[in-house]
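Removed from the display is one protein chain of the complex; every other protein chain stays in position.
Labels run A, B and C following the written order; every chain starts at residue 1.
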Amino acid sequence: MAEKIRVGVAGYGTIGTRLADGVALQGDMELVGIADLAPTLSIRALAENGMIGANGVKYNLYLVDGADKSQFDAMGIPVAGTFADLCKSVDIMLDSAPGGVGAKNKENYYDKYGVKAIFQGGEKNSVADVFFHGYANFEKGVGQNYLKLTSCNTTGLIRTVDALDRAFGIEKVAITIIRRVADPGDYHRGLTNALQIDKAPSHQAVDLMTIMPHVNATGILVHTPVTHGHIITVLATAKNGKKITKAEALEVFQKHPRIRVVSIDEGFKGNASLFKYARDLGNRRGDMYEIGLWEDSIVESGNDIMYAINIPQESVTIPETMDAIRASMKMQLTREEGTAATNKYLGIGKFKK
Amino acid sequence: MAEKIRVGVAGYGTIGTRLADGVALQGDMELVGIADLAPTLSIRALAENGMIGANGVKYNLYLVDGADKSQFDAMGIPVAGTFADLCKSVDIMLDSAPGGVGAKNKENYYDKYGVKAIFQGGEKNSVADVFFHGYANFEKGVGQNYLKLTSCNTTGLIRTVDALDRAFGIEKVAITIIRRVADPGDYHRGLTNALQIDKAPSHQAVDLMTIMPHVNATGILVHTPVTHGHIITVLATAKNGKKITKAEALEVFQKHPRIRVVSIDEGFKGNASLFKYARDLGNRRGDMYEIGLWEDSIVESGNDIMYAINIPQESVTIPETMDAIRASMKMQLTREEGTAATNKYLGIGKFKK
Amino acid sequence: MAEKIRVGVAGYGTIGTRLADGVALQGDMELVGIADLAPTLSIRALAENGMIGANGVKYNLYLVDGADKSQFDAMGIPVAGTFADLCKSVDIMLDSAPGGVGAKNKENYYDKYGVKAIFQGGEKNSVADVFFHGYANFEKGVGQNYLKLTSCNTTGLIRTVDALDRAFGIEKVAITIIRRVADPGDYHRGLTNALQIDKAPSHQAVDLMTIMPHVNATGILVHTPVTHGHIITVLATAKNGKKITKAEALEVFQKHPRIRVVSIDEGFKGNASLFKYARDLGNRRGDMYEIGLWEDSIVESGNDIMYAINIPQESVTIPETMDAIRASMKMQLTREEGTAATNKYLGIGKFKK
Partner (left out) sequence: MAEKIRVGVAGYGTIGTRLADGVALQGDMELVGIADLAPTLSIRALAENGMIGANGVKYNLYLVDGADKSQFDAMGIPVAGTFADLCKSVDIMLDSAPGGVGAKNKENYYDKYGVKAIFQGGEKNSVADVFFHGYANFEKGVGQNYLKLTSCNTTGLIRTVDALDRAFGIEKVAITIIRRVADPGDYHRGLTNALQIDKAPSHQAVDLMTIMPHVNATGILVHTPVTHGHIITVLATAKNGKKITKAEALEVFQKHPRIRVVSIDEGFKGNASLFKYARDLGNRRGDMYEIGLWEDSIVESGNDIMYAINIPQESVTIPETMDAIRASMKMQLTREEGTAATNKYLGIGKFKK
């Protein structure tokens, strides 16, 4: 592919900042620009660096409707144009605007300018042609105009269930989500010395069934007052009463590029260990693209297999979003080729032996 | 029974304070005294109230080996005698000394003075003749000299699994324990913005199998930085592929005196709601003896049933310890009569319609 | 005084529940009833106890405008009448309705029925004739119809500053408030792994100057993710360059009935120790009326004195509200007599040697 795919990012928040970084790292994509409404701290940090983001790439800033350009001017933040300008200059938009805004952007811009778009988990499924996961249904997204990504928990969860399913055939999963309640830096939400339970089943179990309709999934979600990564326990049942052993499951997990098998003995005591490790790796923003899976959490329950995973909520959906660009733009046509390209550019799986 | 059973409490800590209160509330028991080593804040609070505890009962203080009586004298805290004096004056001791001390107390005192004893979860199983749960194996404890209680999580968990087992026959459970990491007031342990995972299977699952050997149990435990109550999710499988419906499970739970079925819609959003509710009830120390079980957490997973419970860790084992006294002392001979007597004196189940 | 003063409580929330308990404990007051809008968990807990609250007193429930009586009927919660009925039956109302509602209650009810009222810190100062503190300006409240209490932090803070002022003459204070962000049981507010700073000066410093206009006060407030008690550090400067020694300050604090001088060596390591201690005291809801003051926090800064106090936010304003009833109703005419009567009935100061 001679020409790079031109990509824009709408909404430069927790996910949008990382989508821009992800695109900047893809050798076969060009980050045309980012769009936002106000000179948020994330944009000001970018400006403090001369608008240079990941990989030394310049992040051009476009303003969405309602933005007050004079605010940016007063701070000396360069503005490249309007949201329409950005849409006209790209092949595909990554929409990480607040929930609901994506649907409006589709109607007012993407449809109008004939731009493809990938939406994040906050939008309704109906906004997209395909509810997408890079490993579970890549081929469904190939050539489609509008894809919607699974949310962070569902994205990580499906990595493991899809892997088990391809190896053994899975008919049922029951999950418990120990959900982090806020991101580092959040002040608009939080919980103090309290666990909070949601009505069951959790939406993540329902979403899994949308992507993997042959699996019966349910689960319970409990919010916890931490910021570094959800932990999910999964109990998976194979079809036809087949037993899955710990050794078999472990082998499957160890082979998956986006699953990092860790252990308590190594020092990975919980979600905070993984956050620290990612910072020590020198990853931008201290992020990690892989989910963690504790080897010493894997136990057999009769014929079923149970295990615990860690979901780095800020960054986990970035690889699958890159996959979605590849599928939608037909950069690759199969899950193997699509995910491999993404993994290569993001440096995923290099820790695998 | 004309004479009241004479009971002593060794160790006036988080559990010991509540054991003393529990005994003080039993109309057919007499709290002879409590024993401890140092003038802790709990003992100083008692002294501030003229040594009067629950139900207007006087809590006589005995000193264990190594205690410095002059410390108590200096603070004006009255001392009734030595630990040996206490042992000689009771029919049965409740041992809530720090883990390992109970075994020594047994060797040096209980054996010597021919006193029966009930140990808490911190001791090894070998310290006792029977690993005991009031609802699951009351009859095994009848007339035995040394009983050991299940730990807080296991006690609450077994209430539900035993109830399902008696109704439907249970062959397998898989649990996820979202463990509170410290008690209110603790400074010697804690976790800050981190989830911590233990090696699986959790000891609670293993302990359940000791009490209910016909059930296959496993599970994963994750520590969370909160103080008010563990939450456990349970997935239970009936024998012979029998389906348990949500309605059937709910009915079983609603009938159990020590299970309080609550819902999110009522305002019970999590463990902190239950802690607040217990304070509003005017319960001593803001404690609750019942476990909470969220009606809106119950979901069917194929033929299996999944649900979430709340474990008030400071007080949940008190009723089963009272049951243990009743079994050991042959005050009642069956689980129905034994638990009913305990429930009556502790006011348990009065909220049931 | 032959007849008991008849008191009502509007709003049965965190403060209202405790105001009702406080009145129930006053031997010279009668709790006519409480008023609220919906069958909250606090009211349901009361109903579970047959509407019996502190001191064995019956808490009659009246419904405010907009309440749906059928909801209460469906739950079997007895209703005694309307808010107007309550207002007509009392001498004075304690208004702990949500902020702003008190002002409407005054206009629509208290003025109309000629009932006196005491408002809590959430209302604007203009709602009342006097901004009141039992120790700092009792006499200003005598005979007044409408008093407003200082907020929890200000109430505790003024106890210490007023005491120092009467002993040494204070001209300036600078405070740092380490504010707990939520109450136990709160799910509507919280903070996760974050400190949050407010614009200075904090309103508590400003409020202190309203009550004690001869003192120059300022300060900084930082929110922290805990639920058990604010901690305030205070730096106080005496008039005319007079030095206050640690020994002198300590003596003043030790004499104050509503200041509990504690130390780290005793085991009072922080706010959680005090919360636990209050539970061990057997206080209803595990509350404490006194503020804690750490002896080992007192240090001299040149001629100034610096110290740290703990504010039990749920219960600290109850004694001063009882004082306010006494002042408004002329039950006592001086701060010495008024606060002494309150202290006697609440059991405050019995820990003093």
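One rule holds for everything that comes next: contacts are C-beta pairs under 8 Å (C-beta built on N, C-alpha and C of every residue); 3 or more make two chains touch, one makes a residue touch a chain.
Just so you know, these numbers come straight off a predicted model, no measurement behind them.
Within the complete assembly, A:F268 is the residue of A:F168, A:F268, A:Y289 or A:Y307 that touches the hidden chain. Between the chain not shown and the residues B:A45, B:A194 or B:I244, the one that touches is B:A194.
From the set A:T155, A:T192 or A:S301, the residue in touch with the chain omitted from the display is A:T192, counting the whole complex.
Of the candidate positions C:S96, C:Q120 or C:T227, contact with the hidden chain is made by C:T227.
The set of chain A residues touching the chain not shown comprises 17, 40-42, 44-46, 48-49, 53-54, 184-187, 192-193, 228, 266-270, 272-273, 275-277, 279-282, 284-286, 350-351.
Interface residues of chain C with the unshown chain, by the touch rule above, are 172, 174, 176, 178, 180, 193-201, 216, 218-220, 222-229, 231, 233, 235, 237, 264, 269-272, 294, 296-302, 304, 306-308. In the full complex, chain B touches the hidden chain at residues 181-182, 184-187, 189-194, 196, 225-227.
Methods note: only the chains that are shown with their structure count from here on.
Looking at chain A and chain B, the chains that touch each of them are C. As for how the two copies chain B and chain C face one another, over half of their interface residue numbers coincide. Summary of the copy comparison: rotating chain A onto chain C for the best CA superposition needs 180 degrees, to the nearest 5. Averaging C-alpha coordinates per chain and comparing to chain B, the farthest chain turns out to be A. Inter-chain spacing, taken between the CA centroids of chain A and chain C, is 48 Å. Here the CA centre of chain B is 35 Å from the CA centre of chain C. Of all residues in chain A, those that touch two or more other chains are 193-194, 196, 225-227.
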